[in-house]
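Structure below; questions to follow.
One chain of protein is taken out of this complex; the other chains stay put.
Coming up: chain A.
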Amino acid sequence: MTDSSTANLCEQLVAIEFGPLTAKVAAVLLHRGRLPLPQIVRFSGLKPRTVRAAIIVLVQHNIVWHAQSESDGGVLEFNTDDCLMRLRYGRYVWQAEQLFGKAAAEIVQLILDNGKLRPPVVIAHLSRFDRVKAPMVYSQAFHQLVEASYLKPSTILSHQSPRDKRIKYENEEKAKVSGFPTAKELRQAKEVAGARLRREEEEAEKIGMKRKAKDQPGHRSNKRKVVEEDVVDEDVYFRVNCERFNIHIRNKIIEDTAKERCNHSAALVMRAILKSTEVKQLKLTDVRSDPSSLASIAMQLSDDDDLAEGLAISSSKKPSQMAMLKDYCGILAAADNPTPAGKAASFISFNGSKVQVEFEIISGRLRRRILEAVTRERHGDEGVRIVSLLLSTGKMDEKQISKVGMMAPKDVRPLLSAMAADSIVSLQEVPKSADRNPARTFFLWYVDLQKAYTVLVGHLYKTLYNIILRRQSEQEEPLLKAVLEKRQRTDVIQDEERLLTRNERELLSQWEKKREKLTVLEMRVEESVFILRDMGRFSAEDE
């Protein structure tokens, strides 16, 4: 079961891409949780054939899981995370083009259009215009994508609801315990079940590449070496590995933060540091990156990056690239400020030879910045003062807040209640007496970061929903709707310029500009959601 803002947003996303009928089915699953098919048919009020088609479409696009439960038979569950990733598909395609070129971008786009596909189908479809050279180009691009794990194999296991599987494994583990299980044994059963789930998923995903012996003809026939090479398995269905692309989004955000904090050259250095370990960065949940040496970072810097313009160099002689690199690493690691405050403001940890990017520290800082920006907008600078005070000191009484924060109590009180209504601060009651008399309890205010971030993400989902709804309603405006319908006609599709009047074309171009602006806005809001939600997941436990 998901909360209402997530549910509404997912329903809208399904509506624009898969139609209003599929959206009805999705709405039923979102608002009522996991359901078997006959109940979905009843609640949605649609024909059973339509509901079945909708479910097949949603399973194909990895938005719905299915499972077999003993009590209900076949059940279906909605996968909200993958549904929300659909907002980033444009970004993924663009990223693939930046990394591997146009062919790879087309492959990623085709696979995202269809949910999952087999390699021969992809290559055949994309090289339908050019049968001679294109297949080679596309298969090479495919191979690169799979090897760098941008595409991952889609397994039967990945279509089953992970929660159902976890419950099943836990029950199996609990059944092994004889007698009455203690709390410790229950916890152990849970951990073992979780580990087993992860191991199964990892093993199932290794099937993508298979070793194929490739004969390499040597110059002399008696020196033929059989070289084994990894070749993409043609019978496996591949889907896009969103996690890997999210890594790139995260790295870009870190680079932009470094640019804001220091300057452009520092951003270049940051990019080089991130790129040097990019191949190993597979999950967003890493606390810090693998250590990389200064030499490997220097390799990622191109020759025409001028690092000197970012440093204030006193001597007239220009120092070497490596020396400047070392200086930058020292600045980014806040080496001049070894206190906890300095550590909290650093980007990397640099111990003389090895550099590691501190993802957890950076993301904590970015999320706090968003929280402070929202507080400033809603409650003014005084609100931000209270929030920073509470974050640095912990829990405080109202009188103490007004004393330490140097504000009048009459100002502090309404601000605190307004911020508590927004879930930015929360109350902790400490009773003085045994009967919890409110006149004789301490009320301590504190900032519960987890709760504040969750509420913020809910508000951002609501914003995204409003943007999408605005775009839809702009499309429904009567004049524009008539023009858009006219544009769908088969004769107009072929010859738009002649058959549409000048006014209609102007209207269309205005609409396209509006649509673009709204989409850019949606992407920017989505970036904030990324920072708050995806960059904040460091524990291994699911929600």
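Assume a contact is a pair of C-beta atoms (placed from the backbone, for glycine too) under 8 Å apart; a residue touches a chain by one contact, two chains touch by 3 or more; residues count from 1.
Methods note: contacts and distances are computed from a predicted model.
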item	value
Undepicted complex member, UniProt protein name, chosen from "DNA-directed RNA polymerase III subunit", "WD40 repeat-like protein", "NADPH oxidase 1" or "CST complex subunit STN1"	"DNA-directed RNA polymerase III subunit"
Residue among A:S154, A:N241, A:Q300 or A:S402 that touches the chain left out of view	A:S154
Residues belonging to chain A that touch the chain removed from view	16-19, 21-22, 37, 47-50, 52-57, 59-61, 66, 70-71, 73-74, 76, 86-87, 89-91, 93-94, 109, 112-114, 116, 154, 156, 159, 237, 485, 488-492, 515-517, 519-523
